[in-house]
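Of the protein chains in this complex, all but one are displayed in their positions.
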Amino acid sequence: MKFNVFTDMEYQIQSASTLLLSINALRNQHQTVLSEEFTISPYIKTEELPAVNGENRLIRFEVAEATTLKISYKATVDNCYKLVEYTDKPDIPVANLDPLIIPYLNPSRYCQSDKLFRLANNQFGHITNSFEKVLALTTWINQNVEYLSGFSNASTSAFDTVTEQAGVCRDFAHLGITLCRALNIPARYFTGYSYMLKPADFHACFEAYLGGEWILFDATGLAPLNGMVKIATGRDAADAAIANLFGDVLFTSMIVGCNLADGEIFIPFNYSVDSTAGICYL
Amino acid sequence: MKFNVFTDMEYQIQSASTLLLSINALRNQHQTVLSEEFTISPYIKTEELPAVNGENRLIRFEVAEATTLKISYKATVDNCYKLVEYTDKPDIPVANLDPLIIPYLNPSRYCQSDKLFRLANNQFGHITNSFEKVLALTTWINQNVEYLSGFSNASTSAFDTVTEQAGVCRDFAHLGITLCRALNIPARYFTGYSYMLKPADFHACFEAYLGGEWILFDATGLAPLNGMVKIATGRDAADAAIANLFGDVLFTSMIVGCNLADGEIFIPFNYSVDSTAGICYL
Amino acid sequence: MKFNVFTDMEYQIQSASTLLLSINALRNQHQTVLSEEFTISPYIKTEELPAVNGENRLIRFEVAEATTLKISYKATVDNCYKLVEYTDKPDIPVANLDPLIIPYLNPSRYCQSDKLFRLANNQFGHITNSFEKVLALTTWINQNVEYLSGFSNASTSAFDTVTEQAGVCRDFAHLGITLCRALNIPARYFTGYSYMLKPADFHACFEAYLGGEWILFDATGLAPLNGMVKIATGRDAADAAIANLFGDVLFTSMIVGCNLADGEIFIPFNYSVDSTAGICYL
Partner (left out) sequence: MKFNVFTDMEYQIQSASTLLLSINALRNQHQTVLSEEFTISPYIKTEELPAVNGENRLIRFEVAEATTLKISYKATVDNCYKLVEYTDKPDIPVANLDPLIIPYLNPSRYCQSDKLFRLANNQFGHITNSFEKVLALTTWINQNVEYLSGFSNASTSAFDTVTEQAGVCRDFAHLGITLCRALNIPARYFTGYSYMLKPADFHACFEAYLGGEWILFDATGLAPLNGMVKIATGRDAADAAIANLFGDVLFTSMIVGCNLADGEIFIPFNYSVDSTAGICYL
C-alpha cells in the first residue's frame, strides 16, 4: 500500500544547538521508501545515523547560531504487512528467545514493568493464549484510559498512567508495553505516520513479540492498524523520540500528514474482541 | 464487649529524644476504658495530649539520655458498636456535610485521591448505593492486593499500592481511604487493638462517612470487624502513627495483644458481598 | 495598612455542582475586614463555613443546573504585622509544643517531609539558629527552583519540585514547608492577596513556627512580605485550595488584584541574607 507522508516543523533556535530527528520513514524489506525529500531552511548539512536496532534512521545536524528553523519532510512509501493467525500458535518461552529480543522484556524509562507485575497478572494472568492476552490488555487500556491532550507531559510514565488513567497515544503505548513485559511478553514502542488518524499527528503504538513475530497493537483505537508507515521502534519513547534537542531550542509548530497515494484503495482494519490474527509490519 | 489489650515496646534511645505515642485506647461515649496502666522503665514523667480531632490520646515524654526504654500498656476496655442499615439510606451531599467532615474528602500524605479519580470512577462509579460502593472497593482491594510483610515501608502510599498491589494493613487502609475520597466519600484512618488478628499486632483499617455515620471497613479481612478497640483516627497514618520519634531512637521490639475479658462471648462479624448494614463504633 | 482586594472568577457549570471557595479575606484580631462584597451571578444562596483551624472562611454553595457562573469578591482590609527578633530567641522543643501545632510537623499530601529528612539535614542541619535555617532554605529554593508557569500541575508535590526545580508559588511554598518539617520546624501553607505581585494573582507562601510565632516566608521573592492579605492557612494546598469543585465544572477565567487603599504609604519589606527578624501576621 502506498502512502504520501509529510511533516513541517518549526523550531526557534536560541543558540548553537544539535538536533536529532526521527521523522524519516524506516526502510526495510517490507517498507520501501519510493521517494523522499528532507529540507532544512536555512540550509544545514545533515547526517543520517543508524539507531537503536540499526534500522531506525536518526537525522543529526548542528545549528551554529540563533535562527528560525523550518524542517520539511515528505516521502512516498510503499509498505506491506501480513496477518498472523494465533489460534494455536505456541509461545516462545524465555528459554528460547533470541538474545536480541530479551531486552524488550526489561523495564525501561517509561515502562516500569517491574512495578506492574502483580497488577498485570491479577488482571490478565488467567488468559492462556498470548495474543488474546495482549488484545485484552489493549482493550482494557482503551476502556479505562481517557485520551486527553495536555494531561501528560514528557516525564509521564506508565506507572502514572495506569493510575491517573488519562494521556495521549504515547502514554497508551507505554502502558501497553509495560503490561506486556509484566506478563513476560517482549514489547516495544512504535512511532509512525498514521492514515486516518484524527487529529493528524505523529502516532505512537506498540508491538508485542508473539510466536516469533512483532505484532502491532494500538490501545487508542484512533486509527486503522493497516494505515501505519513505520518511523522507528525502541524500548520506549526514550529510544524513539521524534526529536532530541541539545541546546536552547524552542519547538514552535508542527503539521503532520499521511495520505493515500493515487489509485490506492484502503479498507480500514482493526481488531475486534474475537480476533485471532495479528497484524505484522516487519 | 470487654477486651483486655496490651502492648510491650522497647526502644534504644541513643541520645536525648522526645517520643509521641498513640497506643492508649480512645475514650468516648461508646468506648469506656475500665482500667489502664501505662508504665515506662526507667521511669519518665509523661503527659497526655488531645490530638487531631480532640479525641485521640497522644502520650508525650522526653528521654534525657541514652538508655533502653521499656514501655508497657495494658487496659480493660468496654466498647460497643451498632449496625446501620444502608438499603435506602440517602447520602449526605457535599453541600450539606458538616465542615468538620470536609477535610476527610481531601487528599493527604498517603492518600492521593486526586490522582485516583478516574480509576475509582471507572471501577466503582456505576454502583449507586454508597455503602455498596465502599463494600465493593474493599472487596476489590482484598482480591487484588497481596498481604506481604516487608514489601512496603513508612513512605509507601496508596499511589504505590494501587499499582504494586502488595502491602500490610496500613497500605490496605490507605488505599481504601483514597478510593473513597476519589468517589467523594469522606474517609479516615483507624488504628486499634484487634481481637483474633493473626499474627497479633496493632491493626489499621478505615472508616467511611456514610449517611452521617463513620462506618468501619477492613480490606485485609484478617480480623472480625466487631473485635476492634479503637486507639485513634486521622486523615492517614501521618495523623495517627503508633509512634512519632524525635531524636536518635531505634525501635527494637514490640508485642501486642487483644483478648476477650472473662465471661464475654464473641461471635465474629464480617461483611459478606450482600451485606446491607455497616458497623459503626462511634 | 489598608488594602483593596478583589477577584472576578468565571466558571462553566456543566451540571448540578457544589463549590467550596476560599477567596474571602480572613478575619482575626490582626486583620480587620472593613467592608466586603461577595456576589454570584446568577444569584445563588451561599453559606460561610469555618474551616481547618476554625479561622479559614470557606464559602459553599450549590449550583442546580448548567450555567455560566460569575463570582465577584471585593473587600477593604486593614491588616497589621509585627517584626520578631530571632537573634537569641530559643526554640520551642517538640516536648513543649502546643498540641495544636504538632500536626504541622507531619508530612502531608504535597509536603512529603519524611522523604526529605536526609536532604534537609545535609543541606541545612549545620545552621543552629532556626530563623536563619528557614531563611537559608528559602534562599536555597529561590536560587535553585525556576519560576515557570505551566510546568507543574495540581498533583505536583515537593518531592517532585525538589528534584525537577521548577514550578509556581504553590510549589515554592510546598517545598519550603517540607524542608522545615524535615528539620522539625512546624510549617504551614498560606494563601493571600499580595500587593505588588507581578503578574497579579492569588499568592501562596508559607509560615514557619519559630519561638512561638508563625513567621512568614516567600521563596519566590516575587512580592514584598508586608503586602499580604491573608485568606487561609492549612497543612498544604489540600487544606487551603482557592476552589474545591464537586461536579462537572470548568474554570474559565480569573482576575485578581490587591491595591493600596487611598492615603496609605507602603515601604516594601523583604528579608536580606543577614536579617535577624521575622515578619508575623497573626
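By letter and in written order, the chains are A, B and C; residue numbering begins at 1 in each of them.
As a working rule, a contact is a pair of C-beta atoms (placed from the backbone, for glycine too) under 8 Å apart; a residue touches a chain by one contact, two chains touch by 3 or more.
All figures in this text were calculated on a predicted structure; none of them were measured in a lab.
Chemist: Which of the chains on display does the removed chain touch in the whole complex?
Modeler: Touch partners of the hidden chain, whole complex considered, are A, C.
Chemist: Which one touches the absent chain: C:3, C:73, C:131 or C:159?
Modeler: Of all options in C:3, C:73, C:131 or C:159, contact with the hidden chain holds for C:159.
Chemist: Could I get the residues of chain A that touch the absent chain, sorted low to high?
Modeler: 18, 20, 49-52, 58, 60-62, 93-95, 99, 102-103, 105-109, 111-112, 114-115, 154-155, 184, 238-239, 244, 246
Chemist: Going by the touch rule given at the top, which residues of chain C touch the chain that is not shown?
Modeler: Residues 115-116, 118-119, 122, 143-144, 146, 159, 162-166 of chain C touch the chain that is not shown.
The rule we apply is simple: only the chains that are shown with their structure count from here on.
Chemist: Name the residues of chain C that each touch 2 or more other chains.
Modeler: Within chain C, the residues that touch at least two other chains are 155.
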